[in-house]
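Left out: one protein chain. Kept in place: all the others.
Chain lettering (A, B and C) follows the sequence in which the chains are written, and residue indices restart at 1 in each chain.
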Amino acid sequence: MDVVEVTPTFEQYAYTFGGVAPLMRIRPGTALRVWSEDAFNGALRSTKDLSSDKVDLRFINPQTGPFHVEGAEPGDTLALHFVAMEPARDWGASATIPFFGGLTSTAVTATLQEALPDTTWIYELDRAANTVTFAARHTDLEIALPVEPMLGTVGVAPMGGEVRSSLVPERFGGNMDTPQMRPGTTCFLGVNVEGALFSIGDGHYRQGEGEACGTAVEGAMTTTLIVELIKGDAPAWPRLEDDTHWMTVGSSRPLEDAWRIGQVELVRWFRDLYGLDPMDAYQLLSQISEVPIANVVDANYSAVVKARKSLLPRATAYGGLHDDLRRRAATLL
Amino acid sequence: MDVVEVTPTFEQYAYTFGGVAPLMRIRPGTALRVWSEDAFNGALRSTKDLSSDKVDLRFINPQTGPFHVEGAEPGDTLALHFVAMEPARDWGASATIPFFGGLTSTAVTATLQEALPDTTWIYELDRAANTVTFAARHTDLEIALPVEPMLGTVGVAPMGGEVRSSLVPERFGGNMDTPQMRPGTTCFLGVNVEGALFSIGDGHYRQGEGEACGTAVEGAMTTTLIVELIKGDAPAWPRLEDDTHWMTVGSSRPLEDAWRIGQVELVRWFRDLYGLDPMDAYQLLSQISEVPIANVVDANYSAVVKARKSLLPRATAYGGLHDDLRRRAATLL
Amino acid sequence: MDVVEVTPTFEQYAYTFGGVAPLMRIRPGTALRVWSEDAFNGALRSTKDLSSDKVDLRFINPQTGPFHVEGAEPGDTLALHFVAMEPARDWGASATIPFFGGLTSTAVTATLQEALPDTTWIYELDRAANTVTFAARHTDLEIALPVEPMLGTVGVAPMGGEVRSSLVPERFGGNMDTPQMRPGTTCFLGVNVEGALFSIGDGHYRQGEGEACGTAVEGAMTTTLIVELIKGDAPAWPRLEDDTHWMTVGSSRPLEDAWRIGQVELVRWFRDLYGLDPMDAYQLLSQISEVPIANVVDANYSAVVKARKSLLPRATAYGGLHDDLRRRAATLL
Partner (left out) sequence: MDVVEVTPTFEQYAYTFGGVAPLMRIRPGTALRVWSEDAFNGALRSTKDLSSDKVDLRFINPQTGPFHVEGAEPGDTLALHFVAMEPARDWGASATIPFFGGLTSTAVTATLQEALPDTTWIYELDRAANTVTFAARHTDLEIALPVEPMLGTVGVAPMGGEVRSSLVPERFGGNMDTPQMRPGTTCFLGVNVEGALFSIGDGHYRQGEGEACGTAVEGAMTTTLIVELIKGDAPAWPRLEDDTHWMTVGSSRPLEDAWRIGQVELVRWFRDLYGLDPMDAYQLLSQISEVPIANVVDANYSAVVKARKSLLPRATAYGGLHDDLRRRAATLL
């Protein structure tokens, strides 16, 4: 299985889902090895680099793509299987951007208070130990944390001719910021436009659930993925599958609506997977759901609803595609 | 170490936090073995028992207590360490009560739609296998699920002379409905009135995160716990500790506010535990928090914010009380 | 018609709805002339008095009452008709209490930001002109504003044995903070306990919709009202009637839920008033509702939904009680 290498130039980054000409046309079944810049577009390289000075809001959260998938039509389902994610630099950066984040007022949760201090943290990567190190800015505490690479942003062109900032999570995917978007996961997205036009970016060397301060350990990433296409069967909202869980992602405000979306979408999926009446699926999921918050900081908030496969009878989705992709992925490593 | 057995009569149940005379006075250090009725007050015993017929809203979510803890004064910290929880019946019940739950309109998220069907599910307990069995009402699917006992409701008398329904989670604890309230966990609650006046109830043989339909596998429970008192140091919101995590629980609406509360409370706790400046704690927690939603169905929604101890330097809270309680608990089992 | 004068001592104020012994027993039909202290309990008397120094949180928002209405039983409807409200002092006070208000983070919309400056404004009353004067603290601007007296807090004892702080608006009424609670308005509240046990307080010499900073022009008030009782027919949520509008008040969080409650309650009322099917009432109200926000600062937010009588066929509620009370009120002035 061949792998197509993709390393965009600065001019080639996309900052929206929709509204951008394809970077490349690919066939279903293609494996890609994609370089993505960090969400700050590489602007924060030391604790002296403050986001209010260095980050250019026109060039925030750059995406690599979009990729035009041949044969993809509205109503189809795009499957992106993440094989590997490797930090592409030896450090990641995080920052408390003024009036951005979960424990501050923002442009929409507007108050008259002063912003929190604009502060940058640099996390040095130790490749041997596979850790990034938190270094407190106000005391001497340093803590080495495991690298757990993930992509904050994965999405397709939206429906209805909309073009959305790469900062937005919505039913087209986008900036969901869930740690579940990691190697071993297959992401299923409904196709809205011909070619699907998916992009990826916003690599995180690690991230807590909720992404409280608004930024993870942001870092350039090299992502290996396999792209597949299922004709029809577009899910209403993003679905994820890994070896252990069925998952859905809802994104909206307030946060309970993000949760409601994810929970209803998993009820729908359980009808397909297990033939369950919605009331029975509602009941069953009430007793087994795992619900890690993804982000409470973006233009929409995101919640993940998960069901552990080991608790459930064996079932397959999309013709067992995830298992097949896992086998294909193994040939790439 | 002696264990005091407590089995209330029907007339002795409490339906509020605050406003009820003590069931019993105990000294700090006491171990209790407490029987609690299920949230339906035992009214649902077969799938033919519908909540709208059988459940008496005056007698919903009965609590065992309140217990007056000698020496407890406002500003102190009550510690409840859960040693064991054993299902006290051979079945649990769950129901979709009309206009109650997360995937339906309710009295406050009011719409003009019809209610979902009032439906009851009975979960048979297999003590040998330690499972409860989900039996679909509309198909033949049956699934044995592990028993994971927990208490939905643990709280003290509220501040300011308020008396709150046992259905409410708030800063006094109450109906938080988090699966973290399980054997091995120590719950720290700020004391608001002399004697603390804590109660427990709402046993769940298992529950998914979010408690989507509004009811878990509700069951009578026998709970063994040790009660301790710390003078002063009352946390603003409930804190939990187990062998693996530091945890806080926020309860409010909308759900993002529940999350904000929990996240800020853990920032505060990290200042005590690790001497971290709030900005550093905010940053660190942004990269390591685990945030399972507790409930999206009660009078307030609840979110848990957790930090894994194994990622962090060694620290102790409240003079290492949790570890001490674990040792004491071991003598009871 | 006699009027009973009520002027409580400091020790007689109530700080909760429910949980307090009656101040007085009255018969339906009684007219009262009631003195109420301001929400700060008189603690802010100059711009040098800061809320964080002077306001004692144990004694905030004192209520005059509760009044036991003879014959009132759960399920009945209490009608309070406001005849007159007169400022009882020559000044009112307002303040930006730290972490309280709509344009600041709070204990539940928790952030890590600093509080806004604790600032007090004193509004001098000009009885001849019937104005209170806003005096800017940072510039010389002074603006005389019309006195438009209202009560922020009107409520009965809650259901289910709850006792709630006088800061809370809920289905029992309470701290709704709507400018509609003014002379000429009749307020209908469902009775939850024997005697209804209503209280009033929190006089405002004027208030904007939303009560943005959390406090109005707070002032001691002398309120004349007539108390009536309707057997049965308890509304689920507070209803108001004046000569021009039918009104309902919903209180919850998020604010859209407060609105939903009020809108659904008015749909229900229109079924009684005009025999309308809920879908027709929904449609009609979609084209005629007026929806002034009441408060976005209290423990629950409140929204008022109004329908202008002059747009509608003539109808009467509760046997034309409002018109009757208007006539009786005229004899008192």
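In this section, a residue touches a chain if its C-beta (ideal position, glycine included) is under 8 Å from a C-beta of that chain, and two chains touch if they have at least 3 such contacts.
What you are looking at is a predicted structure, and each value in this text was computed from that prediction instead of being measured.
In the complete complex, the residue from A:M85, A:A136 or A:M279 that touches the missing chain is A:M279. Listed residues C:C213, C:L240 or C:A317: the one in touch with the omitted chain is C:C213. One chain of the complex is left out; on subunit A, the residues touching it are 15-16, 18-19, 58, 107-112, 160-165, 236, 250, 252-254, 257, 260-261, 263-264, 267, 278-279, 282. Contact between subunit B and the absent chain runs through residues 103-105, 109-116, 254. The chain not displayed touches subunit C at residues 94, 96, 102-103, 116-117, 119, 121, 134, 136-139, 141, 143, 145-146, 206-217, 253-256, 259-260, 263-264, 267, 274-277, 279-280, 282-293, 296, 301, 303, 305, 311-313.
The definition used in the following text is that only the chains that are shown with their structure count from here on.
Work out the mean CA point of subunit A and of subunit B, and you get 32 Å between them. A separation of 47 Å divides the Cα centre of subunit A from that of subunit C.
For this pair, subunit B with subunit C, the centres built from the Cα atoms lie 35 Å apart. Within subunit B, the positions touching two or more other chains are listed as 253-254, 260, 263-264, 267, 279, 282.
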